[in-house]
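Notes follow once the structure below has been shown.
What you see is the complex with one protein chain gone and the rest in place.
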Amino acid sequence: MKTKEIAKLVKGDLNGDAELEISRVASLKESKEGDISFLESSKSDEDLAAVRASCLLVFEDFVNTSKSTIISVKNPKLAFARIAAILHPRKTRGSEVHSSAVIAHNSTLASDVFIGAFCCVGENTSIGSGSQLRAGAQLGDDVAIGENCILHPNVFVEDGSVIGNNVVLHSGAVIGSDGFGFVRGENGYVKFPQIGRVVIEDNVEIGANSCVDRGSLGETRIGEGTKIDNLVQVAHNVQIGKRVVIASQTGISGSVVIEDDCIIGGQVGFGDHSTVKSGAIIGSKAGILPGKIVREGVWWGVPVQPLDEYKRQNAHVKALPRLRKQVKDIAKILSELKEK
Amino acid sequence: MKTKEIAKLVKGDLNGDAELEISRVASLKESKEGDISFLESSKSDEDLAAVRASCLLVFEDFVNTSKSTIISVKNPKLAFARIAAILHPRKTRGSEVHSSAVIAHNSTLASDVFIGAFCCVGENTSIGSGSQLRAGAQLGDDVAIGENCILHPNVFVEDGSVIGNNVVLHSGAVIGSDGFGFVRGENGYVKFPQIGRVVIEDNVEIGANSCVDRGSLGETRIGEGTKIDNLVQVAHNVQIGKRVVIASQTGISGSVVIEDDCIIGGQVGFGDHSTVKSGAIIGSKAGILPGKIVREGVWWGVPVQPLDEYKRQNAHVKALPRLRKQVKDIAKILSELKEK
Partner (left out) sequence: MKTKEIAKLVKGDLNGDAELEISRVASLKESKEGDISFLESSKSDEDLAAVRASCLLVFEDFVNTSKSTIISVKNPKLAFARIAAILHPRKTRGSEVHSSAVIAHNSTLASDVFIGAFCCVGENTSIGSGSQLRAGAQLGDDVAIGENCILHPNVFVEDGSVIGNNVVLHSGAVIGSDGFGFVRGENGYVKFPQIGRVVIEDNVEIGANSCVDRGSLGETRIGEGTKIDNLVQVAHNVQIGKRVVIASQTGISGSVVIEDDCIIGGQVGFGDHSTVKSGAIIGSKAGILPGKIVREGVWWGVPVQPLDEYKRQNAHVKALPRLRKQVKDIAKILSELKEK
């Protein structure tokens, strides 16, 4: 790709050599000739002497004093991500059904799917055009996989799950396993029915070894464009909206609702039936009590509270030694006064 | 199933049409004609106008003013779970050993087991009647699997593990991997022997991608009827009693003892050699220090304390700004007094 093509693509302002050939994206530090890189801030380019990238994506207010070819854009990181998607496209795997794969006769595969070794495709299951099942991926019965999905090795999708288009399931992810619901009887626990399904909408990405349980009766749903990291637990009947981001090792209990455009940190825990309103940001390690409603804003701590309150409370706790000293001093003065 | 049959089965009191045909369980909201549903409380049935279920399981003190056919029982949710188990039985898979499965010659399989594609069964391993290994499940050597177990796709059970009857291992669960034990030597860590085994008793269920490590020298044991959620860590030599419930992402360190009938929330962490006495309830995200003994009752926080204490402490922390203000006021009055 030529620099002028890149500038056009990202609607940027090119300053420098328009005909440079760019073949790779790289970080500032690791960049070499032929690479494009980006600046995370608008800082001066004095520190950029050692950067070897042929072209830099910069903020519009960046002042260029070096000789590098630059393209100024509104959001350099976003532009960089877009160019990376072109220069380093996802590995494509040609139309192939590996001879070892076990495919049910009444399944429906688009003509151009890739099914790797040791995959299983169950009864009445369909796979849309361009989708890839890598080695060891397993689909149950009555599963629908949309177009251009990629299921990485050893993913398992249980019976009845519905997966949209452009969905990425990373290695070891388990979709549609039984929810954790039991009723205490006289002689121990009786399993509450776990017969619902999972629906994953378009453009969702789910991390390695994450789990999404099927609805116990209804469905568990993950909305369009939502991104979930590794080792995340999504319990039965959870409803996650669109464009939600959930970092690693967060656990979401049964029937939780997370509305659109929320950002959830890592190792957060959600009590069952809690609700997070659209646009809320929840810091890592926060804990949300069952049934709690979390409104828009930034939240922190266990139990969760607005970040400002959390900080204020933390400051109060930190100041305790001083408070205690103060009370001691007062007590002393008081006892002196009393004696008088 | 007819309503009269259901009433008989759950030892309930039928009020209404005894001959209604019920084919499905459903939640109140999603229920349709032909469904049975249940009430979680004894609330009035005024809100039930929109419920379309043909039959409802209700508490004995429920006052029925609508026309629905109802069955009153002591525990409607439990009755519902029992009916669900009949109306929606677990998928059975006929006696079959898939041609791709790799089965050691000296293994012992009951005549009616199901062994899916790409399964492995090691040397001297036995599988009891009615048990199912779904695609990609792997058993090591000298493993014993009881009757009517189900091992979901890609489960792995390491050498020497003993699994009882009616055990369910969800997809990606790893049973019997090495415990995490190392001794610091001069040039780094030397592995402490991890040569014990795992014993899982009858009616245990273990969630997707959960891990149960083998004993380092002795055994790791999970007692009868215990239910473990997804992504839970059970370390070497842990002893879990009967009918214990453990929610998702909880981590149990080496040699911890959890006695019968405990309830453990999600994301709880247990320090090694801690003990939880029978009947204790531990809230989500709690942390138990190594060696700590947790008695019966409800526990919360890090480090864990009785829920009442935790709440009181939290209230004190919340009241800190007021306390500080009070001290400030006192200091002011005092300095005024002193001046006089």
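Chains here go by letter, A and B, matching the order in which they are written, and residues are numbered from 1 within each.
Assume a contact is a pair of C-beta atoms (placed from the backbone, for glycine too) under 8 Å apart; a residue touches a chain by one contact, two chains touch by 3 or more.
As the structure is a prediction and not an experimental result, all values here were calculated from the model.
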| item | value |
| --- | --- |
| Touch with the omitted chain, as defined above, among A:Asp213, A:Asp229 or A:Asp272 | A:Asp229 |
| Selected residue (touches chain absent from view) among A:Asn15, A:Ser42, A:Asn75 or A:Ser278 | A:Asn75 |
| Chain B residues that touch the omitted chain in the full complex | 100, 102, 118, 120, 136, 138, 154, 156, 158-159, 172, 174, 177-178, 180, 182-185, 187-193, 195, 209, 211, 213, 217-218, 231, 233, 235, 249, 251, 253, 267, 269, 271, 287, 302, 312-313, 316-317, 319-320, 323, 326-327, 330, 333-334, 337 |
| Missing-chain contacts mapped onto chain A | 25-27, 29-30, 75, 77-78, 80-82, 84-85, 88, 91, 98, 100, 116-118, 134-136, 152-154, 168, 170-172, 203, 205, 207-209, 224-225, 227, 229-231, 242-243, 245, 247-249, 266-267, 284-285, 317-318, 320-321, 323-324, 327, 330-331, 334, 337-338 |
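Methods note: only the chains that are shown with their structure count from here on.
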| item | value |
| --- | --- |
| Angle, in degrees to the nearest 5, of the Cα rotation that carries chain A onto chain B | 120 |
| Centroid spacing, where centroids are CA-atom means, of chain A and chain B in whole angstrom | 26 |
